[in-house]
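Shown here: the complex without one of its protein chains, the others still in place.
Should a chain be cited, it is by its letter among A, B and C, assigned in written order, with residues numbered from 1 in that chain.
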Amino acid sequence: MRTGHTHLFIPGPTNIPERVRQAMNVPMQDMRAPDFGALTKPLFAGLKKVLKTADGEVFLFPGSGTGAWEAAITNTLNPGDKVLMSRFGQFSGLWVEMAERLGLDVAVIDVAWGAGAPVATIAEHLEDDAHGAIKAVFVTHNETATGVTSDIAAVRAAMDACGHNAMLFVDGVSSVASIDFRMDEWGVDLIVAGSQKGLMLPAGLGVLGVSRKALEASKTATMRRAYFEFADQLKFNGDGYFPYTPPTQLLHGLSVSLKMLLEEEGLETVFARHARLAEGVRRGVRAGGLKICAHPGFESNTVTTIMTPEGVDAVKVIRTAYDRYAASFGSGLARLGGKAFRIGHLGDLNEGMCLTALSVAEMALRDNGAMVQPGSGVAAAAEFYRDALAATPARMAAA
Amino acid sequence: MRTGHTHLFIPGPTNIPERVRQAMNVPMQDMRAPDFGALTKPLFAGLKKVLKTADGEVFLFPGSGTGAWEAAITNTLNPGDKVLMSRFGQFSGLWVEMAERLGLDVAVIDVAWGAGAPVATIAEHLEDDAHGAIKAVFVTHNETATGVTSDIAAVRAAMDACGHNAMLFVDGVSSVASIDFRMDEWGVDLIVAGSQKGLMLPAGLGVLGVSRKALEASKTATMRRAYFEFADQLKFNGDGYFPYTPPTQLLHGLSVSLKMLLEEEGLETVFARHARLAEGVRRGVRAGGLKICAHPGFESNTVTTIMTPEGVDAVKVIRTAYDRYAASFGSGLARLGGKAFRIGHLGDLNEGMCLTALSVAEMALRDNGAMVQPGSGVAAAAEFYRDALAATPARMAAA
Amino acid sequence: MRTGHTHLFIPGPTNIPERVRQAMNVPMQDMRAPDFGALTKPLFAGLKKVLKTADGEVFLFPGSGTGAWEAAITNTLNPGDKVLMSRFGQFSGLWVEMAERLGLDVAVIDVAWGAGAPVATIAEHLEDDAHGAIKAVFVTHNETATGVTSDIAAVRAAMDACGHNAMLFVDGVSSVASIDFRMDEWGVDLIVAGSQKGLMLPAGLGVLGVSRKALEASKTATMRRAYFEFADQLKFNGDGYFPYTPPTQLLHGLSVSLKMLLEEEGLETVFARHARLAEGVRRGVRAGGLKICAHPGFESNTVTTIMTPEGVDAVKVIRTAYDRYAASFGSGLARLGGKAFRIGHLGDLNEGMCLTALSVAEMALRDNGAMVQPGSGVAAAAEFYRDALAATPARMAAA
Partner (left out) sequence: MRTGHTHLFIPGPTNIPERVRQAMNVPMQDMRAPDFGALTKPLFAGLKKVLKTADGEVFLFPGSGTGAWEAAITNTLNPGDKVLMSRFGQFSGLWVEMAERLGLDVAVIDVAWGAGAPVATIAEHLEDDAHGAIKAVFVTHNETATGVTSDIAAVRAAMDACGHNAMLFVDGVSSVASIDFRMDEWGVDLIVAGSQKGLMLPAGLGVLGVSRKALEASKTATMRRAYFEFADQLKFNGDGYFPYTPPTQLLHGLSVSLKMLLEEEGLETVFARHARLAEGVRRGVRAGGLKICAHPGFESNTVTTIMTPEGVDAVKVIRTAYDRYAASFGSGLARLGGKAFRIGHLGDLNEGMCLTALSVAEMALRDNGAMVQPGSGVAAAAEFYRDALAATPARMAAA
């Protein structure tokens, strides 16, 4: 028998705002009613603002972010196309695997886990590709397994430097709406996101931003596709409809989360908050004598992957946190299994919640033999938050 | 400014029970928590009961029924495989279109709209296919556009009669959990359903039942697939997990709707209720002097497609019902556009609601020039319901 | 096992809008937080508009309308005070009983059930009271038992005509926000309402409008009171607080229902809608050959009390409607027990719902032996609604 909140510190699905939950509690409705577009059309417009694109199109697929990965590939590429991908964590690895399954010729650059997209190596590959065999460069903006954020602008700069014409595909599932992302400015052709992270919704909507260039490519791309066909969406989306039944309750939720992100808190403030919350968590982790997986300069503002000390089983730490303290942390994935756990700090979150995460992590670590000084993490994070918020305007507001 | 219920009489998404709505209003949770399987494993077991399969596997994909159509095809067939499909409405037609897009060699049998699967013609095709070129026979159990139910058992009998080895694919999106469906008994290899119809949930979950034979086929099928890969699901589902983030709120809703269908009302009672509600609607429609699209013997118990009289624009009828009487009817699709409207009578529904549908339909028809006797539809349906319910045990129960 | 909506046609609690339900689904909060007044202060302002008072004060008591009756009496009168009350139904009768229990000297005018406040007789009593012994005249604006609306303006005119100084107490529980009520214009000193009727909320908030004169009286009134003390509310309400914990979820709901009533639909449109819906119900009832309890000119726009034919037990009709057709009607109260049932048609309601009420009532009446022509009620009401709405602007709008 649990009591109280189950503290949710996985890197998605994230905590969702009460108002989003309220908005999703709707009876079913006719998704072909004449006024349905009044709900849906602003969603496309709002998501363009979130992705910072004026020119691109936004698509919403009932499905997960994995589905949106597939939509990006199948709509714009041809079987056997060569693509360049970097692999530095579980999720960038899974994307490689999908690309191979779907019949692409994938050149993989393997990078140490903890580092991000290797811009110089990418540049070399592109320079060596004088005939433009590489049709697309894939980059995972935020690798959720290692807590690493890559520099998309630098990848674009490298592409531009050698005048390469490949498309730029970005996995922004755990960055979009939490970490700054600039589709147009960075020349991103396909950006993949999902509802259950920075957009503060349940899972169930795959979100895609697609550049004009990628849309053009979709007209001739020969990879087989049906469910994820852009053209079907294009035929209906203009009037606010969909080619098949959309998850209307998520659309109602999205309407509110976009209002919160864009009109109320404001995107830049959202990014600053994520940066602040993340920095507190990192300080707390380090104050406890623990290491984080991300290499310096690559630290993610949405998830921190924490290495457990020698001899401390991360699986047990996570289990103790869940069973004893009603808190969910992310597990170490693949080669990090048993060696790391993850604190997701994205979505609808505040300082008090991050301190809860640190408190519970300390208890669960100590319960499993880690020599962490009690209260050290909270002390370091709290002092950082105090200073940071003293410099921030009061946030009181009617709910 | 609307007031009161928006009366929902489209053939899906359907009205959903209050308890399902309650159950879906959950905070987010860790889909990899140790106790997650306690929620999810019974869902697979329950869906097997709904599909009446002991041997088959059930898969749940975040997506729509359209996605589940694709999953069925891509997991079990090879590019260029020959398949036999019947087309007698918008949805059976869309499935043909998808099969062609995905690279199948489709033999299409076109049938008059209003009729169902042409068993004799199917039998002929199979008999002519001595070398077993036809890998699968596709049948739409309930064609949502025309309100037509086909006889799946008869198709199976025809297949067996000539000893044909093709797989049997069935679209049960608008039949499963509302009209009797027997996966094992009828030898169905792939049955496709969705959350937003008889399962009384919002859209967002594609449901598949897959026979042992189809699972075997999936091991060698060469069609490209990734998101919809059965094998990925199989790897995780046994412990109640999923290869990517599932829509947890729908899973909570499904848990309750299965309980209602299987344990509380009981599947056979659910089918009887749909039959009774549908018969009342049909009597009401006919009492008003209107024709229904379905040919005798093919009438669906989940949706009735009603032909408007000469000179009465069905589009306007639907629009009047929505704008003036806050009621959503389904529109006539494709060749039925402007000539028919549809009353969905499936899901969480009762007699009073069906009478509302008939009342509003009469008003909207009369507003648009149809000479329907006021009150005639309600009178005929109500008398039928009275007699039927007088013979049924009282249904009063604490909520 | 019930399915579908339980059709609610009691005269309160009424059907409540989805948006009000959403708004009430809130976590608990600090009712002494600095921003709590941002929620609550507009509620007082909005309720003044609903009551049409500029000068009066509004009080909100956690409790039922019965509690608000008591608050009105105990704050403004003294033990033994003489008051003049009319009794023409169960609720006006209960108010008499309460006044007597609380120690008032009640002069009761008994009137036939079906009629309303007897203005001429009231005038006579007041004229005979040369010394002003009568401290207050009590009138039930809408008698929920008989479906009768009284003419408050006429009572005020009678009081003014003889220059009587008594306070005017009005029970508006089943009229306020559904039927026009004008506190200032009609010189009402105490108006009692509740959350669960025209305000479209659950029960739990008693609402009082209090004139300056009544507030003045409350300063010297010697009747014992504590929980319902106006002065305690006055001390806190100005800043949006309450002397004890208020039901915050109802306050959130009220915030939305006031927005709907005042800003979206508009009070006068709300009244017109109630008048239209009620007229349809009455026409339907009469078309079925049934009589209504209210005498001509007194018919209420929020509830219709329907007399069952000789030999038809109204209790059984109600029970059949509930058990068999999942519909709740109000019962005949006191002397109307077994002889009448009531259809409440107030709150969040539309034409289709009223037709459902008539359909179900016909079935339940026929099931119990009443010779009502099938479909007759729906036909009469539907034709009325069609004409009425054809003359009304379309109401389509995004939810």
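By definition in this document, contacts are C-beta pairs under 8 Å (C-beta built on N, C-alpha and C of every residue); 3 or more make two chains touch, one makes a residue touch a chain.
Predicted, not measured: the structure shown is a model, and the values here were computed from it.
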item: Contact partner of the left-out chain, one of C:G12, C:G56, C:G187 or C:G209; value: C:G12
item: Sole residue of A:P17, A:P79 or A:G289 that reaches the chain not shown, by the stated touch rule; value: A:P17
item: Chain not shown, touching residues in chain C; value: 5-6, 8, 10, 12-16, 21, 24-25, 27-34, 61-67, 69-70, 79, 98, 101-103, 194, 196, 202-204, 223-229, 243-250, 319, 322-323, 328, 331
item: Missing-partner contacts on chain A, residue numbers; value: 1-7, 15, 17, 25, 260, 264-266, 269, 273, 322-327, 348-353, 355-356, 359-360, 362-363, 366-367, 373-380, 382-383, 385-386, 389-390, 394-397, 399
item: Missing-partner contacts on chain B, residue numbers; value: 18, 21-23, 25-27, 29, 34-35, 38-39, 396-399
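The definition used in the following text is that only the chains that are shown with their structure count from here on.
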item: Most central chain, Cα average position; value: B
item: Taking each chain's C-alpha mean as its centre, the one farthest from chain B; value: C
item: Interchain centroid distance [CA atoms averaged], chain B/chain C, Å; value: 45
item: Centre-of-Cα separation between chain B and chain A, whole angstrom; value: 35
item: Multi-chain contact sites of chain C, meaning residues that touch two or more partners; value: 25, 396-397, 399
